[in-house]
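Note that this complex is displayed minus one protein chain, with the remaining chains in position.
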Amino acid sequence: MSLPALSPGDFAPLSRGEVARGPSRPSLSYWRDAWLRLRRNRQALASLAVIALLLLATLLGPLAWRVDPGQTAMARTSERPRGWAALTVLAPLAPYQEVVVEPPPAAPAGAPLRAPEGLRLLGPATVEAVRLRWEPVPGAKGYLVYRSTSRPGGDYLGLPLGEVEGGNLVSFEDAFNLEPATWWYSVVAKDGAEGPPATLRVAVPAGIPLVEARTLDPAARPGDAVARPWRPLGTDALGRDILARLLSGGRISLFIGFTAPLLSILIGVLIGGVAGYFGGRLDQWLMRITDFVMALPFLLFMILFRVALGVGPGESGVGPMLVAMILLSWTGAARLTRGQVLQLREAEFVQAARLLGARPRYLLLRHLLPNTLGVILVSLTFAIPSAIFTEAFLSFIGMGVVPPTASWGSMCNDGIKTFLVYPHEFIAPAAIISVTVLAFNLLGDGLRDALDPRLRSVE
Amino acid sequence: MRSRILTAALAASLLASAGCTGGEGARADAGAKVLRLAMTEEPPQLDSTRATDSVSIFVLGHVMEGLTRYGPEGDIVPGVAERWELGERRAVFHLRADARWEDGRPVTARDFVFAWRTAVDPKTASEYAFILYPVKNAEAVNGGRLPPSALGVRAPDDRTLEVELERPTGYFLGLTAFATYLPVREDFYRARPGRYAADAGDLLSNGPFRLTRWVHAASLTLERNPRYWDAAAVQLDRIEVPYFTSDPATRYNLFKDGKIDLTGLDKDLLGRAQADRFRMRSFTAGSIFYAEYNHRPDRPTSNLHLRKALRLVFDPVEYVSKVIGIPGTRPLYALIPSWVPGVERPFRKEHPVPPVRPDLDAARRELELARRELGGRIPPLVWLTQDDPFTAREAEYFQYLLSSRLGLALKIDKQTFKQRLAKMSAGDFDVVASGWGPDYADAMTFADLFASWNENNHGKWHDDRYDALIREAQATAEPRVRIEAMAEAERILLDAAALLPKSEAGSIYLVSPRLSGVVRHVVGPDPDYTRARLLD
Partner (left out) sequence: MLAYTLKRLLAGLVTVFFIATATFAAMHAVPGDPLMSGKARSAEIRRNLRVRYGLDKPVLVQYGVFLGNMAKGDFGISFTQQNRSVNDIIREHFKVSAVLGLVALAFATAGGILLGAVTARFRGRLADRSILFLVVLGISVPSFVFAALGQQVVLALNRWAGTTVLPVAGWGTVRHLLLPALALGLGTLAFLTRLMRSSLLEVVHQDWVRTARAKGLPPWRIFWSHQLRNAILPVVTLLGPALAAITTGGFVVESVFAIPGLGRYFVQAVQQLDYTVIMGLTVFYGAFLAFMVIVVDILYGFVDPRIRVAKEAA
């Protein structure tokens, strides 16, 4: 480093009013510097973009993807994501007539039951109904009908669909949750014990019942091809479009997931900061209040809040829920901040500032809180998923959003139960929650780095 | 370093004190027939005079025996009583000589007198006291107007029990198998004030099994009772319940891992059971599910046409196969379910009701009539429901059904269990999802649900003819008169669309291949393992 040439004149005092020669670089305020450094952090920027995208999608998405998130479709429940397909409109079903025959001959005493013979279809197999017919079995008092998604074998016959109560009743109509697929039907005779099964393989072709087709195209006639609306992410247990529910549910989840943590942590930081800085009796009081709030039974007080704030049946309780969540969940942040401030207030730079006559407000806001920011940001990013799931839980017990409004948390909770059978119902909401949380974490990291006063000189 | 050792020692001692002793212990007696089960919760109340829930009644059904038992076909078979004479207002039970308590002393008629008096004593505050009301003076004793000794039951000698009835009760014999009617021995009960049946040592058995070990919320062991009079018919040496969990998926996993021998499946597990290729069985569970309307005059649901419109738009078949999604569940079109006996054949076969098919045009016509009568517009209906996943899903199904088909708004009012009950009692709803499980195998357990004096008539439906018919059925033991009266009462109910019948519960369950002889009961302790067998 070369030194500039100095002359004695450089050391002459300035006269009053004369302006000192400015520094070679423009002065950077703390916040401006932080922003500059954040902008240089690509990960943080990408996270910011993801968050903006999520917000945009939930705000504008429902306008672009115009499917009613509350629309149930019982003909296509728990449907996996599929491409478009035109479906043939089915002819209306003829009324089902139970087939009754002459009572079968009594079996010789002690003879085991035979398997039913001549198991066959009665009419075409469609997604509306599969009708079976078989020949009576001597000695049977009734028949059990099973249906399986795979070829039965050994002990396994499949789902017990139902029972025909009478040896002379030899038909069965299955309308239970049929899907276009290959099914194996088994019929066994029974008379207390069960006989061996007769099995029939039935391929049910895709099709759309006339009644449902008419809701899509009023002019639809049997034999026409009709396209069902596309469900890019599949449907849930009531046949509702998961994409539409994700888009509309994001509003509530992002709102709660952002507002509740932000406000409750703000309160926590202020209370914890004040308690930690002033210490003594004030600290004792504030911390006992913190203990008090922390120990209150959450569920009980949530119910109480609902009653106290007069949330009527079927009314959205988002406001009261937010208030309650904030009032009951600031305690962790308060304890953390207090701990940090207790440690920091004895630090050299704080003592130096105090010696120089800094007031508590300045000390707290300028020295203590920025130095606890890392911890605070971690709490904040962790409070987001917890708020999203608390909202789901509260909505589940009837406090919070009201049906048919969806939220990510409640979609997740609904999907978990069938996770192993219909993974798409769980993965979509869980993935979007994870992306949100990841984005906030990375943004939090970036913010932490940007706002860290010590890192300022390093760069 | 020292602190770390201390922590390890602390953890070890905590482990030991919490029962983590290592090893599975119970394997010593090889060859013993041991049935293993998981239950949803531990029995909340094994004092038979106060038990109300199905878990407690299940355990009591295995460790105790009343005058009669529930037979394999849902019939009533002799228990402690070997024979009886039933009259209009009097019943006499003759107890078998070899009925024994687990300590070897005989079960006497006085044990029944004591138990029944205790159950109706107001100090006991038994919730099921009402099930004894057919016995003379029971209601007056329970209300504190007469002393317990005034109850119409006597023990002229050790082996004879005489019961006087308040009024002719056609189904009285069926009641004698019910938990509240089980015997309790006075000296044993009095020796542990407030602690009877609180722990394994505090319950005196007279049934096929006895309660030998009970670690609260952790495990329960029932062992074969060698003193039981029919001990030869009991094949299992022990029933162990090492798991209590309300999570059906966990019970399924335990079954799959070979740790338990029977488990029920909910809708969400049917797919897994098919993939794992387990033999599934189904049975009729006996309960009914329906929606109750609020008939108080200030409620829109007090309007007949509105209720009819709702019934015409609802399709029980779709509801059962898509919303409930458990095969074996049946659509319900009336109040009395299909399994209930009538005079000779099932009640529903003697008095069939045609299925209601959804008819949108008719529904809209009814709605129009309703709208006119209600002054032009129908306010949003409040659907009261509970915070469990199924009822929540069901409420959303109805919400979309009514809004898309009839343009009716439905406000879903979800509440926790007790809050929902409070709102039901206060009449703070328009429609509420209800269910009813039978207490005894007679149509009356359902038929009087809508009597004006019944506390379970939350919507306060009132019809004098219906009330009169129920009174008529309750005043006689003549089967034909009773069944006819109840069928007529049910018709009145359906004509007025006083309720919305939805479904009759069915259930799917898995049984391990080595277990046989399990009896499923619609009424009474279920499942019944008292005569079950295990292969080696």
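Every chain is named by a letter (A and B) in the order it is written, and numbering of its residues begins at 1.
Operating definition for what follows: a residue touches a chain if its C-beta (ideal position, glycine included) is under 8 Å from a C-beta of that chain, and two chains touch if they have at least 3 such contacts.
Here the structure is a predicted model, which is why all the values come from computation and not from measurement.
A.B. asks: If the hidden chain were put back, which of A:31, A:230, A:292 or A:362 would touch it?
C.D. replies: Counting the whole complex, the residue in contact with the absent chain is A:292.
A.B. asks: Could you tell which one of A:137, A:433 or A:450 touches the chain left off the display?
C.D. replies: Going through A:137, A:433 or A:450 one by one, A:433 is the residue touching the chain not shown.
A.B. asks: Going by the contact rule already stated, which one of B:83, B:195 or B:465 would touch the omitted chain in the full complex?
C.D. replies: Among B:83, B:195 or B:465, only B:195 touches the chain that is not shown.
A.B. asks: What does the interface between chain B and the hidden chain look like in terms of residue numbers?
C.D. replies: Its contact residues with the unshown chain are 11, 14-15, 17-24, 38, 42, 44-47, 50, 52, 122-130, 139, 142-144, 194-198, 215-218, 242-247, 249-250, 253-254, 256-257, 259, 416-419, 421-423, 425, 454-456.
A.B. asks: Can you list, in ascending order, the chain A residues touching the missing chain?
C.D. replies: Missing-chain contacts on chain A: residues 279-281, 283-284, 287-288, 291-292, 294-297, 299-301, 303-304, 307-308, 331-332, 335-336, 338-340, 342-343, 346-347, 371, 374-375, 377-378, 381-382, 385-386, 389, 412-413, 416, 419-420, 426, 430, 433-434, 436-438, 441-442, 448, 452, 454-455, 458.
Simple rule for what comes next: only the chains that are shown with their structure count from here on.
A.B. asks: Please tell me the distance, in whole Å, between the geometric centres of chain A and chain B computed from their C-alpha atoms.
C.D. replies: Taking the mean C-alpha position of each chain, the two centres sit 35 Å apart.
A.B. asks: Could you pull out which chain B residues touch chain A in their complex?
C.D. replies: 249, 268, 270-272, 274-275, 277-282, 317-318, 321-323, 325, 327-328, 380, 382, 384, 387, 389, 392-393, 395-397, 399-401, 403-404, 410-416, 419, 428-429, 508, 513
A.B. asks: Enumerate the contact residues on chain A facing chain B in the complex.
C.D. replies: 70-72, 74, 77, 146, 148-150, 153-163, 175-177, 237-238, 303, 313-315, 396-398, 402-404, 413-414, 417-418, 420-422
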